[in-house]
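I'd like to ask you about the structure that follows.
Every protein chain of the complex appears in place save one, which is left out.
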Amino acid sequence: MIVSIPRFWKIVLGIGLIATLLLGIGLTLSMRDIMYPKGNEISKGEEKKDTNGLPEKNLQIVALGDSLTRGTGDETGKGYVGWLKEELTTGLKKDVYVLNHGINGYGSENILNDLKTKEDIRNSIQKGDIIVLSIGANDLFHAGQEEINPEVIRNRFSVAEGSMVKVLDTLHSLNNRSPILCMGLYNPFSDLSVGKETGALVKEWNNRVMQVVTKYPKMVYVPTEDLFSIQGTKYLSSDHYHPNAEGYKRIGVRMAQVLE
Amino acid sequence: MSREITLEVKNVKKKIRGKEIIKGISFKVEQGEIFGFLGPNGSGKTTTIRMLVGLIRPTAGNIEICGYDIQKHTNKALENVGCIVENPELYPYLTGMENLEHFARMLPHVPQKKIDEVVEKVDLGDRIHDRVKDYSLGMRQRLGIAQALLGDPKLLILDEPTNGLDPQGIKQMRSFIRGLADMGLSVFISSHLLSEIQLLCDRVGIILNGQVIHEGTVSSLLDESHRKMYWYVHPVAEGEKIIKGFSAVKITHVDHEEGFIITESDEEWVPLVNEELVKNKVKVSRAEWKKPVLEDLFLKLTGGNQFV
Partner (left out) sequence: MSNMYHLVMNEIIKLMRKKRLMVVFLILLVLVPIFTYAQLRVTLQTQKQLGTTDWKVALRQQINDTTNRLSSSRIPDEWKQWMKVRVQQQQYYLDHNINPTAPNAVTFTREFMSNSVNLFIPLLIVIIASDLVSGEVTSGTIKLLLTRPIKRWKILTSKLIALLLFVSIVVVLTGGMAYGISGMVFGYGGWTYPVLTGFQLQGETVGTATVHALPQWQYILMEYGLAWYACLAVACISFMVSVLIRSTAAGMGIMVAALIAGTILTNMVSSWESAKYFFMVNLNLTDYLSGTLPPIQGMNLTFSMITLGVWSLLALLISYSVFIRRDVLA
């Protein structure tokens, strides 16, 4: 009866109906899938070779460790890893990249666990040109959670050292061609009443670390204790525990000096 | 031969927000006649028209179109009506033709031939394929009527059909409406202009404050006795004094600035008044009969009480 039907009307109707049908199917499928989920064997995604087209002349830093590695307290967000990268970039005229696996609160057991279970972290260490590590602080101090008691801390030494050795062992087995920089502890409590005693503890711990480190040819112990020993609080952030930007910078610069 | 009644309104009332807008109106429209629905703005014309076409439900009363009650058999009733309520509002973003097709699809079985026929009837020609937003008011009015005629209605309801048209357009519209009525259509026209109704309608209903205060043929309404005499005299005060001397001549208005006096009287008194004026050295520059305007008519019909 009715003529002169505009051409687009039927097209629009058709598209609309098809779209509705498709979306309706999609909705039904997802309702079924979400309300009655069934797990199935997940085939691993295809392993693609890392074909990155980055310049040959680059340097990969892989950082492991706790909040110090993460850079907590550094208002610029760089942490010693970031400052190290900056120093190396200008010093070596190379593109320097950072993979930062540092997690706040990590102790040596956590790091060890990551190294054992997380394939991608192992991978990155194998490929890394420079490995940096901060370890031990959380094994010894439970900052903010307890009163500082030198006796308690000293009692933790042997366990902490045991895990640390395992971490270093694993690192060495993963990568024995690249330098591994192990950051020494500093005494963050120099302004407290127990400052003297903790200073001695830190020294003792660092000595142990140094001794372990020297067993591995590519490993370097980087002391930081001296950097904070005279004007300690000047280089600490507002939490009186982590370094501030200036403090991290000094650590980073020192590491760069070791490498250059 | 008694003619078919196409529209019958029986004691219809409407309250809106507690206020009675329509206070019980009744009238009839017969086949082939043009019925004028006359009333000033705000008298309830538009509300009534909306009730006629089912846009508003009456609070009480019945409306029948060709025997079908608009409330109970809405569709049957509306099939027999073509209407323009207020302005001829069509889709500005569609062409005239697309508008007509749009409304044709909403009626049972309107062939393309019918669409072409109404387009020809309202003489839109090639412009029918232009967007309505580019139409003049007159063209919109004509397209609106074309739309109203699509369903071959028995009753055509037009709200102020000549509103906003130029004199040429008004003239065309009148002859067009007359032509439709001659073909047997009933046409219901609302207007606030008496002259409009006078020129076009066979019968008239006058609505005021929600009541139909008069229903009858136009000729009976406008009988000669309602005419008024305009005297352009100088000096006015002198003239007024003299005219007051005639007890059979009633002065309804004296305009000192423009210099005229309006009187009501039988025709035979006019030469006598004129003679008296001249005799008393009052200059009569002009004297003429004027047809009553709507306001006067209302004054007459309501005795001057209701109309403000």
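Going by the order they are written in, the chains are A and B; count residues from 1 in each one.
Criterion: contacts are C-beta pairs under 8 Å (C-beta built on N, C-alpha and C of every residue); 3 or more make two chains touch, one makes a residue touch a chain.
This one's a predicted model, so the numbers in the text were calculated from it and none came from an experiment.
Participant: Thinking of the complex as a whole, which visible chains are touched by the chain that is not shown?
Facilitator: So, taking every chain into account, the missing one touches A, B.
Participant: Could you tell which one of B:F103, B:Y135 or B:F188 touches the chain left off the display?
Facilitator: Here the residue in touch with the unshown chain is B:F103.
Participant: Out of B:R3, B:R57, B:K72 or B:H253, which residue would touch the omitted chain in the full complex?
Facilitator: Residue touching the absent chain, from the options given: B:R57.
Participant: Which residue among A:L13, A:V159 or A:A200 touches the omitted chain?
Facilitator: In the full complex, the listed residue that touches the missing chain is A:L13.
Participant: From the list B:V85, B:L199 or B:I242, which touches the chain that is not on show?
Facilitator: B:V85
Participant: Using the document's contact rule, name the residues of subunit A that touch the chain not shown here.
Facilitator: On the side of subunit A, residues 2, 5-6, 8-9, 12-13, 15-17, 19-20, 22-31, 33-35, 37-40, 42-45, 47, 50-54, 58, 60, 67, 70, 72, 95-105, 118-121, 123-124 touch the unshown chain.
Participant: Of the residues in subunit B, which ones touch the absent chain?
Facilitator: Missing-chain contacts on subunit B: residues 16, 50, 53-57, 74-79, 81, 83, 85-87, 89-94, 98, 102-103, 105-108, 147, 151.
Please note the rule applied: only the chains that are shown with their structure count from here on.
Participant: What is the distance, in whole Å, between the centres of subunit A and subunit B, each centre taken as the mean of its C-alpha atoms?
Facilitator: Distance between chain centres, rounded to whole Å: 88 Å.
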